[in-house]
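Only a single protein chain was left out; the remaining protein chains are all shown in position.
For reference, chains read A, B and C in written order, and residue numbers begin at 1 within each chain.
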Amino acid sequence: MLNTVNIHKLKEECGVVGVYSNSFKSKVSKMIYYGLIALQHRGQESAGIATNDGELAHFHKGMGLVSEVFDDSIFQKLQGHIGIGHVRYSTTGESYIANAQPLVVKYRKGSIGLAHNGNLTNAALLRERLEDDGVVFQTTIDSEVIVNLIARYSGEGLSYAIERTMDLIKGAYAIVVMTEDQLIGVRDSYGLRPLCVGKLEDEYVIASESCALDVMGAKFIKDVEPGEMVIINKEGVNYKKVEKGVKKASCIFEYIYFARPDSIIDGVSIYHARKNAGAILAKEHPVEADMVIAVPDTSIPAAIGYAETLGIPFGEGFIKNRYIGRTFIQPEQSMREMAVLLKLNPMRNAVEGKRIVMIDDSIVRGTTSRQIVSSLKRAGAKEVHVRISSPPVAHSCYYGIDTPDRNQLIGAVKTVDEICNVIGADSLGYISLRGLKDSVGIADDPFCHACFCGNYPIEVPNEVRNKGFNRSGGDI
Amino acid sequence: MLNTVNIHKLKEECGVVGVYSNSFKSKVSKMIYYGLIALQHRGQESAGIATNDGELAHFHKGMGLVSEVFDDSIFQKLQGHIGIGHVRYSTTGESYIANAQPLVVKYRKGSIGLAHNGNLTNAALLRERLEDDGVVFQTTIDSEVIVNLIARYSGEGLSYAIERTMDLIKGAYAIVVMTEDQLIGVRDSYGLRPLCVGKLEDEYVIASESCALDVMGAKFIKDVEPGEMVIINKEGVNYKKVEKGVKKASCIFEYIYFARPDSIIDGVSIYHARKNAGAILAKEHPVEADMVIAVPDTSIPAAIGYAETLGIPFGEGFIKNRYIGRTFIQPEQSMREMAVLLKLNPMRNAVEGKRIVMIDDSIVRGTTSRQIVSSLKRAGAKEVHVRISSPPVAHSCYYGIDTPDRNQLIGAVKTVDEICNVIGADSLGYISLRGLKDSVGIADDPFCHACFCGNYPIEVPNEVRNKGFNRSGGDI
Amino acid sequence: MLNTVNIHKLKEECGVVGVYSNSFKSKVSKMIYYGLIALQHRGQESAGIATNDGELAHFHKGMGLVSEVFDDSIFQKLQGHIGIGHVRYSTTGESYIANAQPLVVKYRKGSIGLAHNGNLTNAALLRERLEDDGVVFQTTIDSEVIVNLIARYSGEGLSYAIERTMDLIKGAYAIVVMTEDQLIGVRDSYGLRPLCVGKLEDEYVIASESCALDVMGAKFIKDVEPGEMVIINKEGVNYKKVEKGVKKASCIFEYIYFARPDSIIDGVSIYHARKNAGAILAKEHPVEADMVIAVPDTSIPAAIGYAETLGIPFGEGFIKNRYIGRTFIQPEQSMREMAVLLKLNPMRNAVEGKRIVMIDDSIVRGTTSRQIVSSLKRAGAKEVHVRISSPPVAHSCYYGIDTPDRNQLIGAVKTVDEICNVIGADSLGYISLRGLKDSVGIADDPFCHACFCGNYPIEVPNEVRNKGFNRSGGDI
Partner (left out) sequence: MLNTVNIHKLKEECGVVGVYSNSFKSKVSKMIYYGLIALQHRGQESAGIATNDGELAHFHKGMGLVSEVFDDSIFQKLQGHIGIGHVRYSTTGESYIANAQPLVVKYRKGSIGLAHNGNLTNAALLRERLEDDGVVFQTTIDSEVIVNLIARYSGEGLSYAIERTMDLIKGAYAIVVMTEDQLIGVRDSYGLRPLCVGKLEDEYVIASESCALDVMGAKFIKDVEPGEMVIINKEGVNYKKVEKGVKKASCIFEYIYFARPDSIIDGVSIYHARKNAGAILAKEHPVEADMVIAVPDTSIPAAIGYAETLGIPFGEGFIKNRYIGRTFIQPEQSMREMAVLLKLNPMRNAVEGKRIVMIDDSIVRGTTSRQIVSSLKRAGAKEVHVRISSPPVAHSCYYGIDTPDRNQLIGAVKTVDEICNVIGADSLGYISLRGLKDSVGIADDPFCHACFCGNYPIEVPNEVRNKGFNRSGGDI
């Protein structure tokens, strides 16, 4: 990955985009391209675009960044007035083109393209049932289960089929579906993964985050609500709510780390939520210090909020090397201590002799934090006080975020004092869950915070718990 | 393609290999690799290998030659004691990785890998029926239809399922199928596409042609008979004949052009069949001449046979440039006449002032023949007598060979005299169909020669006739 | 380039590294690799490493980022106890591998490797003289002139030859030279380009900036002084000053924009200089506002300085997309307005309704500034006050920085008021030259600020002025 200093961060699974146009046919794939570039932070492993020209579906998928996967000659082929796109997150291990999305299939009524962000908790069960019914699977992704269900129920129309499918699938999903003549977006009943709708003069756009609307020049219309389906076709846009009587539980980690700060999700500015979190953290865990710094880039708003609240100067404490590519050769053991410096070099002159507050968004395993704190100390920082703008991550996610096994989550196996000791900080403070919720500023707690508290809004079958995040590949 | 002088030749669809080992697990994928290299003449577009280690299936496919698609790191992953491989032919137009084989799927009983050579005539119909049943398709290849049928009937065991599938599918096929514990090969009831079985100490091998057995060091056991299934597992090898009461009709073009001359198919040496054809051609169309030459490489045995029969010296008349790659830049219009010289330069000193008999295996459109004859004349040949070791190709093939539309087949639209005139030859003689059959030397004519005579052993539905050879791609 | 939003910024020419080791031979090339990654901001076009194992020189060069050019197999070949490395800047036009550095040649005494940052003003003249003497040139880079001169004077030893060469060459240079047994670094008499020396236990290191020492784990020893030569061999390190009686005139733009903020050049922290510049700018051009933002990344320290001085909150105003690769497809004309948003999206929620001070390091052509200001306005900023932490760039550089022709420098052809108008800002203020000098905090003005004031410390021949920056390529 480009962003190797975040190697121990939690990983988002994907980002999706859909565009429906009433004209300018040739631009749909380009719009999706720019939308995917804006969503690239949600996944760097693979990228794909599928279009439909009213008769045929066309698609292209590849491993790597959006800008690496597509070139001008490919856009020649991606004709159509409807299209969808997908970026997939970057694992450190194996990854396979077979699992890239969108998935495009031919079914009795024509073709369906589908792109999915999230993770189903009952995928294995549904898969088994379909297999018992004679279905064969060519990938290991949930999308293939979903598309098979939709095809099965397509007798009475696509939106009915999707509704039936939504009845069956459990877990987190934000999905865009494309046929010859319509574009449909759906979000699971808990609203775990974000999805919003925008509009240009002649196009409707669906995207995981509003920052994708911005680069397409689209005006934000609304967030797709939990359990809502948005149907776009030549008659315009239609919304349909599939009530399941469940309480909204959207992923609070979007506000902490996943989403881009210029996005607005469910009415809340990510930037403001992060800055608020910093201010609340300052109140919960104040400290006397000379400078507040952020571990770039996610934590900058929180650091500014923390600094402003306590009247401590905010400063740049690190230089992040933006040129470390994916094929970067790791230093040998004896040079290992320089690895973190290559990616994130402390600004000796800025931190030397100072009492530093270092703001980070989360601690997963603790390894990276330890290295960063140690590099600050070596650069002459007198004190390093670590403040984390999320509570300790103590539980695995089963809704689309790639978390390590619980026993590797330092927040699950150690106390805050122990963690402070492990990472070598002079003090350590996590924001409280209460404080985190307040930072987002929505009164009735419509969030999933299972990774902090362990209360999973959607039941997680044991076999999923044991197996963890589905990460399989070109092996089937 | 590497072999651009053959650009107007008929194209074979594919080659398949399967290996079952009782030991030496790690070598199976390498054996398939070498087998595929030996079968590379059957297809240069894409190559793939799939293996099964008893629990998981692994696969790798890519565009290009076998030697380009695989490297050492890939073989690390292709573990297993069973494996299959596939080469796909090179089209001049679009081609898609999505259509590369083997196809590997997960079904209720585990995983199936399948590789197919041939073309089904009722694929569209079967596909429609499956779609009506809710099945979705991710590719446009027949293999996906076949594998869905097998999965559907898998309740009573794999060999039963394949038998049922064979009952349903019509057309030409030589298939290898792999599961966790067995390797199965089947050949259609007419035996249109070749398939044979060989054995090493600890391995059984199935392959399209015996030349693949040779390079693997395997001993030839037998050709798979039309309508026969060969089942290889830990109990050894078993054969099962699915009688359909039809007369064998194996593709006679294998003997003329497709197969490698060192292969033996259904008991007949390709080399000898070709040499015989030359001898018969000499008797049917003798001519006084100074030298017999071949259009390299396929026609050399026929040219030798022709030369020996009439006592005319055989000589090399052309130099074929072996270094013209796939990315070769075509000469501009004004340099067009040099294109054929680049690929096939006549040996001026050998042909100058001589009466030449030029043996070729077939004439498809006539364009290449005209250019070659003309180049011989410019090089000083006094006379050029063209002799073709197959009858005029006058009908399209629907069983897996990529023939142009009938109206582009010069043999369908012109008389021999007219063709002679078009290609600028001093005389032109085609072997008779009778003579061709005699050249193979099997008494009761167990051949399909529909491309010459128009009598199709398997009914060809009108929609297939109109659509021609299925060549669709990354559009669905 | 990765950093396409800076497309209209001035471009640094290069970065150099050299390592001499008394042991651990195999690590020298790896150390250079990490050093070059730390210097990657100085050039992204090509990268190269050359080593000498005491007998033979080995080298590898390639187009692209350091991490793209090298892999493990290459390091196997780059053996040696001495080595040098080079990164070259990224032009938008043609670029040629032939011009990549280090340049490695064989001369009468063995081999020389040389890497050069800077630009000679009398290269053409010296080249002509050498050509008159029968020398042939294979590239268009100054390094080839320099290496020829060194070879010519090598009769009395390498350091003597370099001294003689320094007598002849005029212009800006920071050079590292490698032979079988020594590593030499030199800096021109004006000290236009930076160069410093560091030390590990068994290695000496020379590098363009101290941030490269940090990642190698080397301790900073000293900056190479203007006109100084540092000679490293088995006897240790030696310094030799070549006096030319000229006043130091190091490039002040290193402090403004080129160098990495964690580097210390000639005793001054880049970070502090930038923050100071912001503070001075605040005093020179204060404004009432609600938030101070930076155009990322270079301007952040200046923005913090500006904000602190006036007591206005500092905030993040933009999100910079880090994933826009070099092969990024430019939007069509009708989508052009979205191009800048793709790279730099304003944070609507942060800026909406606010009076914004936007700090940037320089304005070259004005085009990018106009787009950025306009995007802020569209995002709802009530006022946009632009403050620039350098004076107007009004003169071309001939010492190694790629500046456009004077008539394209907006600072050369328009007044500040006119520029303010062009870029659509509510007010515009540049730091004064006096203020800029003060920001670096060295009393006696040892700087070249010709790009602001037009006083060139080294005479620039007319043919160089007319020709502009030497950018030639694979044409000779």
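Simple rule for what comes next: a residue touches a chain if its C-beta (ideal position, glycine included) is under 8 Å from a C-beta of that chain, and two chains touch if they have at least 3 such contacts.
The shown structure was predicted, so the numbers you read here are calculated from the model rather than taken from an experiment.
Engineer: The chain left out here touches which displayed chains?
Structural biologist: B, C
Engineer: In the complete assembly, which of B:Glu163, B:Glu180, B:Glu225 or B:Asp262 touches the absent chain?
Structural biologist: Hidden-chain contact among the options goes to B:Asp262.
Engineer: Which of C:Val147, C:Met358 or C:Cys448 sits in contact with the chain that's absent?
Structural biologist: For the chain that is not drawn, the touching residue is C:Val147.
Engineer: Looking at the whole complex, which of C:Lys106, C:Lys219 or C:Arg465 touches the chain that is not displayed?
Structural biologist: Of these options, the touching residue for the absent chain is C:Lys106.
Engineer: Just checking the interface: what residues of chain C touch the absent partner chain?
Structural biologist: 56-60, 77, 97, 103-108, 111-112, 128, 131-138, 140, 147-148, 151-152, 474-476
Engineer: Which parts of chain B are in contact with the chain that was left out?
Structural biologist: So the residues of chain B touching the missing chain come out as 2-3, 27, 30-31, 33-34, 37-38, 40-41, 44, 65-68, 70-72, 75, 211, 214-217, 260-262, 264, 269, 271-272, 297, 300-301, 304, 308, 313-316, 319, 321-329, 331-332, 334-335, 337-338, 341-342, 345-350.
Following the convention adopted for this analysis, only the chains that are shown with their structure count from here on.
Engineer: Which neighbours does chain A have in common with chain B?
Structural biologist: Expected: no chain.
Engineer: Can you figure out the chain closest to the middle, judged by Cα centres?
Structural biologist: Of the chains present, the most centrally placed is A.
Engineer: Report the inter-chain centroid distance for chain A and chain B in whole angstrom, where each centroid is the mean of the CA atoms.
Structural biologist: That gives a centre separation of 48 Å.
Engineer: Counting only Cα atoms for the centres, state how far chain A is from chain C in Å.
Structural biologist: Between these chains, centre-to-centre, one finds 36 Å.
Engineer: List the centre-to-centre spacing of chain B and chain C in whole Å, with centres computed as mean CA coordinates.
Structural biologist: 60
Engineer: Give the residues of chain B touching no fewer than two other chains, as numbers and ranges.
Structural biologist: None at all.
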